[in-house]
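Please read the structure below before turning to the comments.
In this view, the complex is presented without one of its protein chains, the others remaining in place.
Residue numbering begins at 1 within each chain, and the chains themselves are lettered A and B in the order written.
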Amino acid sequence: MKKIAAAFAALAAVALVLAAAPQAFAAGTVKIGVLFPLTGNAAAAGQASKAAVEVAAEIINGKHPELANIPLAAEEGLPGLGGAKLELVFVDHQGNPSVAQQQALRLVSQEKVNVLFGAYQSSCSLTATAVGERYGIPFVVGDSAALNITGRGFKWIYRVTPIASDYAATYMHFFADMKKQGKTINSIAIVNENTDYGTSVADAVEGEAKKSGINVALRVPYSANATDVGPQVLQLKDKNPDAIIFISYTSDSILYMKTMHNLNYMPPMVIGDDSGFSDPSFIPAVYDIAQGAMNRSAWDIGKPGSTTYKINEMYKAKTGRDLDDTSARNMQAMLVLGDAINRAGSIDPEKIREALSKTDLKPAQLMMGYNGVKFDKTGQNILAATYLIQLKDKAYKLVWPDSAAEAKLEWPMKGWKK
Amino acid sequence: MKITLPALLALLLLYPFVLNDPFYHDIGVAVLLGAIAASAWNIVGGYAGQVSVGHSMFFGIGAYVPLLVYQHGAWPPVIGVPIAMGLSVMLAVAIGYPTFRLRGHYFSMATIAVAELIRIYVGTVDYLGAAIGLQGPAVGRGWWDLTFRGELPYYYIFLGVLAVVLYITFEVQRSRFGSYLRSIRANERAAASLGVPVRQTKLKALMLSAAFTSVAGSLYSIKTGFVDPESGFGLLVSVQMLITAALGGSGTLFGPLVGALILVPLQAATNTWFGGGGSGLTYIFYGGIIVLLSRFEPGGLYEFWHRVSTSWKVRHAA
Partner (left out) sequence: MLLTQVIVGGLLLGAIYALFSAGLTLIWGMMNFINFAHGEFVMLGMYVALVVVTSLGGGPTVFSFLAAGALASVGIAIYFALIRHVIRGPMMAQIISTFGLALLLRYTAFYVFSANIVSLPQDTFGIYNIGGILVPGAQLLSGLVAIVLTVALHLLLTRTFVGSRLLAVAEDRNAAMLMGIRPDLMQALAWGLSAASAGMAGALMAMSYPWSPSVGETFALTSFVVVTLGGFGSVPGALYAGLIIGLLQALSAYWLGPIYKDIVVYALFIALLWLRPQGLMGKI
């Protein structure tokens, strides 16, 4: 009887110890704890971002003189810390905000990381960043869009990516430009998936549209794992907006394009808000019926021989797919972090934090199309920006703003028509 | 049992000092939370045998209301706890009355449907945070916000609540009400024919269970500082309560606690072993355990221990 009790106690003890399982601390490294959804519904995106930040670490840790304009690429490691290398410790929060909190704690107390990074879903970033703030560990967010992440008066959170309000402003700016060129844009429709990502961006777009005097003819929130979207497409056909903005994940984006084709409905323009439209599965699935669809992206692979092209090749060698915008934003954030740690010259959290707050990267030093990286008091990158790209044949080409465009913008879109 | 009970108590009280680290404290808090929720479920699911797979409806209300009063009224979240309990009990009455007429699988399906309906609906209402969810105070304005920097205060608060829930369950268990519950679980028709007020009893059990589940939800959202439709009303929340109770032994006093003591660290451990690799083995493991449990030892670990210790006693008696 007692033996069994003892056995159970031992089992529990073993489980607890293994739950923590810290890895050996190697001298001369900077430990970064990375939280992503590596299982569950967002696993595909989480895995892609994991690969992307691994490439970023490889760029910093290794010698890559061919990526000349990226800070720290040319030398091995971080010169400011005597060549110390970045060590990434990945955890899977499964898309669960409570697990994100717990794993963040583990990273801080067991793995003793120097910086935290993550976390894709805004719900998970919200809880995990609170841990960073509580323990005085800098937290760099590369992708989550919810406004509140940097809006809580926290000192230790730095977000490199643009946020929902930035995207909304970009779209309105774009519409204003189009109107100047004589296109009709009196009404738009917004189709968004119903979780925090889709809802935040859709809310922002709706708000900005009202301010710009563009009528939102229809707003269609839907559940991301919808099987059939026929009725929605028919609703849209009925309202006939001048442009539709889709804020959707991969399977729904593909489904909408296919359904629109089946029901012979093509609006003058379709704009995808990244995510699904940028997923590597999107183009192969729908390129023949979605010619001219637009997308927003701050990432563009660029011409062969360019730095971005080379980075894409590195990523492709690792994963077999092209780098998508979301993962690219995470890669960029990791590079920004590396630069800050280097300038801090130390693994002391306060010094890293201070270095982060003083970040001032110029567009030429970035792989993304931001206007630079500079954080305001809340930790938000105020120079974050995005391009608009358009599907031509089997690839997206940068078409807006004019100053960066590499191809001519076509409006209305061709869709499946020749 | 006489030796293990004080030992268990000592273990629970001293745990945070034995393993003095925020991560282990957090696991401890998670264990206690799991135990509270599972024990709450146990009242109607274990003792009365009404297998609800929609208890997240009460958990969600408990999680949402405190953050709602904070977000919309700037009150300390803890004020929302009794309000949530009241609402949960009302929901229990509204649901219980028509649903308890259904038997077995029908009842379970109905509970899933109601919970899912609420989850989807909450995701559409802006006042309730819609899909984005609700947040608690980022930094406590005072001790009454219960936003502690460390995990320790949560640990002891949760331990206190667990003690209350278990004590009330203990009293129920040895009362006439408890014997009514057991008779209903054994054979509802027979119980009715013996004069047990079946409908009323089931309803009361659900109301009690709902109130405690609501408290568990409140503790969750106060501690985590965040809730959204999935983490409050999701199916996984309901399934987790059920499995935890079943693993330890549903219908027993300490079963849910035992279940939590095993499952919570196990989940954290499998996430650590397998998680970084991202292959989803955590849940394969979890699903496997549940299937094996249902197949070989439906009475849970309590049943297992009972069998093993009885045969041990028999073998060593002579």
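The definition used in the following text is that contacts are C-beta pairs under 8 Å (C-beta built on N, C-alpha and C of every residue); 3 or more make two chains touch, one makes a residue touch a chain.
None of the values given here were measured: they were computed from a predicted structure.
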| note | Contact partners of the omitted chain among those displayed are A, B
| note | Of B:S108, B:S209 or B:T252, the residue touching the omitted chain is B:S108
| query | Of the listed residues B:I243, B:V258 or B:L301, which contacts the missing chain in the full complex? | reply | B:I243
| query | In the full complex, which of A:I59, A:V160 or A:A285 touches the chain missing from this view? | reply | A:A285
| So that we can see where the missing chain sits, which residues of chain A does it touch? | 39-44, 47, 194, 220-223, 225-232, 234-235, 237-238, 249-251, 254-255, 261-264, 279, 281, 285, 288
| request: Touching the hidden chain in the full complex, which residues of chain B are there? Just list them. | output: 45, 49, 51, 53, 98-99, 101-102, 104-106, 108-110, 112-114, 116-117, 120-121, 123-124, 235, 239, 242-243, 246, 250, 279-284, 286-291, 293-295, 298-299
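The definition used in the following text is that only the chains that are shown with their structure count from here on.
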| Taking each chain's centre as the mean of its CA atoms, how far is chain A from chain B in angstrom? | 35
| Residues of chain B touching chain A in the complex | 3-4, 19, 21-24, 26-27, 30, 120, 123-124, 130-133, 135, 138-139, 149, 151, 220, 224-226, 228, 230-231, 261-262, 265-266, 268-269, 271-273, 275-280, 282-283, 305, 308-309, 312-313
| message | Could you list, by residue number, the parts of chain A that touch chain B in their complex? | response | 1-2, 4-5, 11-12, 15-16, 18-21, 38-40, 43, 46-47, 50, 89-92, 94, 96-99, 101-103, 105-106, 108-110, 122-123, 126-127, 130, 133-135, 146, 148, 152-154, 194-196, 198-200, 221, 223
